[in-house]
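Only one protein chain is missing; all other protein chains are in place.
As written, the chains take the letters A and B, and residue 1 is the first residue of each chain.
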Amino acid sequence: MNALNALLSIEDMTVEYTNQGQRFAAISDITIDIAEGETLGLVGESGCGKSTTGRAIIQLPAPTMGKVTFEGRDLSELNHEEMRQVRRRLQIIFQDPVSSLNPRRKVKDIVAEPLVIAGMKDAAERERRVREVLEAVGVDPDTAMDRRPHQFSGGQCQRICVARALIMEPKLIVCDEPVSALDVSVQAQILNLLEDMKERYGLTLLFISHDLAVVKNISDRVAVMYLGKFCELADSARIYEAPAHPYTAGLMATIPDLSTIGADAGPALIGEIPSPLNPPSGCRFRTRCPHAQERCAAEEPEFRQIESGHHVACHFPLTEQGS
Amino acid sequence: MANGTSSPLISRLWPFGKREEIVSARIEDQRRLGVIFWLATSWILLILAATISTNFLPFLDPLEQDYAAVNDRWGAQYWVGTDHLGRDMFSRLIHGAGISFRVAFTSPFIGMAIGLTLGMCAGYFRGKVDSGVSILIDSILAFPNIVLAIAVLFFAGPTIINLVLVIAFYTIPQFTRVARANTLLYAQREFVVAARAQGASHLRILLRELLPNVMVPVAAYSLLVMSFTIVLEGTLSFLGVGIPPPTPTWGRMISEGLDELSENPFISMYPSLFMFLTILSLNLMGDRLRTMTDVKASSL
Partner (left out) sequence: MAYLRLKTLHLIPVFFLVTFASFMMLDLLPGDTVDAILSDADTGEIGSMEAREALRKELNLDKPLIVRYALWLGNMVQGDLGRSYVTTQPVTEALVQRIPVSLELMIMSQILAIAMAIPIGIYSGYHGGSTVDRGISAFAFGVLSIPVFVAGTVYIWIFAIELGWLPSSGHTDFSEDPWGNIKGFILPALTLATIEFPILMRVLRVDVISTLQEDYIALAKSKGMTTWYILFHHALRPSSFTFVTLLGLQIGQLITGTVVIETLFSIPGVGKLLIDSVDTRDEIMVQGVITFIAIVYVVVNLLVDLLYAVLDPRVARRA
């Protein structure tokens, strides 16, 4: 991939956790670039490490190994103060909007907090900026500013979260399942809001979701993750049209209105995700893969390019089998 | 029989009935403060107001002995009567409340300040800080409270400052535990990660994000701690190791009345009743507020 115009690049990133004295990798050796202005969708079942990836990008917590480069600077080499400066251009939105807002603070204080942390002393200017950004996300500043989060619905809380993320005019926003906790009717509103804001503020988005249907429309490219590793990466249109990895196909089979699109889509996913404490040998997906063969257990498939911009980690990609 | 439970097997076989009533009663109880809460609050405010008013209202001297009116029953001059030395019991009861309330309103705040700091740091930083705090708390709890209090008041002198400090010392573990548990809970919430993502310092997160949330259950808990301090102060006074005479305290009034129980049981019974009502009121208020602000009760 072209690393020249990448806003964020991740190289060989690994995040390890300790669970009851045993170390295990929540994500291992992933490499990806996000170009300026694009929306990258990151999809996978819960526990696959997609949220961990999002958190590792904002260095909370920082990855155990590997390099995260943002705007050409290696984040691990920054000191405390430099990191604080960078954080302003690197924001995050969470799944649960209610839990993301401090229940004891007023909306205007919550949204103005990044400005205060950045050292803006002028209270009038802060208020002007808060009003502006609240209006932009579709929340009426006059009624909202002096209220507390519990007086708002989930969708409105998510709008406030977006406002807080936008107020520092960031370059990249990590959206960690931003609509999963919302009603279906509200989901579309928030997705539209994110699209509008992307245009208005010139944002780059990393959009994390377990729901392929949600990711489909908003993303330029989609990466599919399984047990802490990428299994497929392609343009949004291409991956939905012709998924190469059996896992991607399996995920699509679970979506009713998409299952007819992929011609060679396999059966819906069966079985449980193996424990990341003890991942299967070879290809991590082989225990659930309908096409698994001996080679899959012995040899770990490389994450290789099968056509322009289409990467897959599979010994027997579906696209090749069909031809 | 319980009808319409989620588990039809249980509803058919459930032999004891009333299961849902228990549950629904509990939920209902958690919503309102209730009449009893306000009665309890009134009692505490009444005693508090009376205690403060001793500074400017003409109460009788609690120490003056009227030998013409020993062991008097209630009347116009001595409202609730006099004790075996002819001292006005009403005035003594109100002045006695003074010591209890001074301890109850100072010790918990010293303990709360220290306990909040320790508990929040333990819950936020975890790891080694947490272990360090827990060793500290275990050390405080290594002495039974009454014994350390007796020792300090005996060896360092029975002054009100020593009394306040030694009781405050024993409120630290309780506040630390409540603060730590609540900090652990809130520190996992995403608004804390959001604050860090904005570049907020640890101190700022502790003060601005966590303290306003942790403060609520801790403050509710402080009522229960107040009741604990009143019991402890009363016990020390009763044992004769607290504030020395002639300052009237409820605990000493009760012990002074012991020899007079057959002649004039009111000398002991009035302060007993006052203490009971005060402790009961604080417990009722604290228990109600705690259930409303409980870690478990506040849903994520």
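Keep this in mind: a contact is a pair of C-beta atoms (placed from the backbone, for glycine too) under 8 Å apart; a residue touches a chain by one contact, two chains touch by 3 or more.
No experiment lies behind these values; they were computed from the predicted model shown.
Taking every chain of the complex into account, the omitted one touches B. Note on the undisplayed chain: of the listed residues B:L48, B:V80, B:I114 or B:I146, the one touching it is B:I146.
Of B:L45, B:I161, B:L207 or B:M269, it is B:M269 that touches the chain left out of the display.
Check B:L48, B:L63, B:V129 or B:L280 against the missing chain and you find that the one touching it is B:L280. Only one of B:L63, B:L85 or B:V231 touches the absent chain when the whole complex is considered: B:V231.
One chain is missing from the display, and on chain B it is touched by residues 7, 9-10, 13-16, 18-19, 21-22, 25, 135, 138-139, 142-148, 150-152, 154-157, 227, 231, 234-235, 238-241, 251, 254-255, 257-258, 261-262, 265, 268-269, 272, 275-276, 279-280, 283-284, 287.
Here, only the chains that are shown with their structure count from here on.
With centres defined as mean CA coordinates, chain B is found 49 Å away from chain A.
Those residues of chain A whose C-beta lies close enough to touch chain B in the complex are 55, 58, 60, 83-85, 87-88, 90-92, 94-96, 99-105, 113-114, 117-118, 161, 164, 168.
Chain B meets chain A in the complex at residues 189-191, 193-200, 204, 208-209, 212-213, 216, 300.
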